[in-house]
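The structure under discussion is supplied below as C-alpha cells; questions concerning it will follow.
Of the protein chains in this complex, one is absent; all others appear in place.
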Amino acid sequence: MECHAVINSLSDYLDGQNVWISDDEAKQIETHLTNCPTCQNFKLELNEIKIAARELPLHTPPRAMWTRIANQIEAEIAAENGPLRHAQNASGWWGWLRSRRFTFSLPQLAGGAAVAVALIVAAISGIFGPHSGTLNLSGVQTALLPEEDEIKADLERRLNAVNARKAQWDAQRRAEFEQHMTRIDESLKRCRYMLGDNPKDAIQQQMVRALYTEKRQLLEDVERLRW
Amino acid sequence: MTTDGMNNAAPTSLPASLSDYELTQASGRGDMKAFETIYERHHRRVYSLCLRMVANATEAEDLAQEVFIQLFRKIGSFRGESAFTTWLHRLTVNHVLMHFRKRGVRLEKTTEEGEIGEIQDYLQSAADRPRFVDRIALDKAISELPPGYRTVFVLHDVEGFEHEEVADMLGVSVGTSKSQLHKARMRLRELLNKKTDKKTETKKTESKK
Partner (left out) sequence: MVKEIPAPNAALPFKSIRKFLSALAISFAVTTAMTHSASAQTFSRTFAVAPETSELEVVNQAGTIKVTGGGHAARIVVNARQNDNTAKVDATQNAQGKVKIEVTGQGAVDFEITVPASSNVDLLCYKGAITVANLGGAVRARVTDGNIQITGLRSARVEAHSTKGNVSFSGEVLPSGSYTLKSFSGRVDATLPANADFRLSAASFRGGMDLGGFQMKFDRQTHQLVEASHGAGRASISLWTQEGSIHLHRKP
C-alpha cells in the first residue's frame, strides 16, 4: 500500500476498523505503519487530535447572557398571562430595563397584575437608576460590603499621600498610574453595579473585594517604589 | 411583589442533587429557579458548541441565548427517554444549522488545495518530533477551519455524534461526512504543526525543497 493511500484511510482506520474498513484493509495499513515511521507519525498525530477534541476547554459566555434569557422568558410569560402586549419584545428596551434584576425566582409568575407591577417598578428604577452602558456610580455610594466604608477610608488616605507626591512624577509615570487606576475603577463600578442589583451575590462581593485589594496594591507599590 | 431573599439565592445554592430530568419537569411547570439551574449546568457546553460551530463570539452568544429560550418553550416536551444533554445538544446543533441555512453557509465545501501536495510536503519534513496536541491550540485551530470541515469535525470529534447522525443532520451522505472529517483532521494537523514550527523554529525550512 502506498503512503498516500494509507494516509487517506487513516481516519476510517482510527474511527473503527470493523465499521469503515475491512479487516484485510486494516491489516495492510498496520503492516505499512510498522514499516513507515512517517505514516505512523501521521497516525499518531491524527489520533491525538481526535482524542484532544473530546477534552477541549469549555468557553464561558458573558454573565449578561442569563439576564437576557431570563428577561425574554419572563416577558413571554407575562405576555401569555396578562394584557401587557408590549412586553413581548423584551430583548430590546424592556430587556434593558429588566436587566436591572439579576436572578429572579418567581414561583407564581402567573399573576398578571403582579407582573405588571413588577415591570412598572423595574421600568421606573430602570429610568432613574443607572443603566445602559454608562454605569455611572459616582454619587451612588451606599456601602455594599459591611467593611466597605473602612476600605474606602484606607484607600482615600493612601491616595492622598500619593497625590501629594504625584506632582513630582514625570508625565508618563503619571499617565500610566492614572490608566491603571481608571481601569480598576471601571471594573469596580461594574461589579458594584451588579452587586447593587443583587446585594447578597457572594460572587460579586468577592469580585468587589478583589478590586479594592487591587487598588490598594497599586498604592502600596508606589510607596515601596519610593515615588 | 416580594421576591427579595429568593431573588438573591445564587443559582448554585439550589439542591445539586436534583437530576436534569427533575429540573426539566419543574421548569416545564414554570419554575424559573429550576430553569436557571439547568442553565448553570449546561450553558458553557451549549455556548462552547455554538462558538465552535460559528467561530464568532457574538454570533455564538446570540445563538446560545436563542437555544435556551427555545429550550424553555420546549422543555415540557422532554420525556426523559434520552439523556437530557443529548437532547439539548441536538436542539443546539439544529438551531445552529438552521442559522447556517438562513445565512446560506454551504457545508459541502470541498478542499481548495490538493491534499496530495500537502502529504508529500509532510513526508519530506516528517521528523519524529515529540509533541502533544495542546487543547487550547486545537481549539483555536478549529476556528480557522473552513465552515464545512469545522461543522463535521465539531459534530463528530468534539460532540461525539456518529457519521450516520452527522450525515442525517447535515443532509449529506455518510461518505461526505467521513471525507470531510478526514480533511478537517488533516487540516488541523497542518495548522497545529505550523504553530509548533513557528514556536520551535525547526529546521523544516532547511529540509524543505
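Chains: A and B, in written order; residue numbering restarts at 1 for each.
Just so we're on the same page, a contact is a pair of C-beta atoms (placed from the backbone, for glycine too) under 8 Å apart; a residue touches a chain by one contact, two chains touch by 3 or more.
Because the structure is a prediction, the values reported are computed rather than measured.
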{"item": "Residue ranges of subunit B at the interface with the undisplayed chain", "value": "10-12, 40, 43-44, 135-136"}
{"item": "Absent-chain interface as seen on subunit A, which is shown", "value": "55, 57-63, 170, 176, 180, 183-184, 187, 191, 202-203, 206-207, 210-211, 214, 217-218, 221, 224-226"}
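Rule of thumb we're sticking to: only the chains that are shown with their structure count from here on.
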{"item": "Averaged-CA centre spacing for the pair subunit B and subunit A, given as whole angstrom", "value": "19"}
{"item": "Residues of subunit B that touch subunit A when the two form their complex", "value": "1, 3, 6-11, 30-33, 35-36, 39, 43-45, 47-48, 51-52, 60-61, 64-65, 68-69, 72-73, 115-116, 119-120, 122-123, 126, 128, 132-136, 138-139, 142, 153, 157-158, 160, 163, 178, 181-182, 185-186, 188-189, 192-193"}
{"item": "Touching residues (chain side subunit A, partner subunit B) in the complex", "value": "3-4, 7-8, 10-12, 15, 20, 37-38, 41-42, 45-46, 48-62, 65-66, 68-70, 72-74, 76-77, 101-107, 109-110, 114, 117-118, 121, 198-203"}
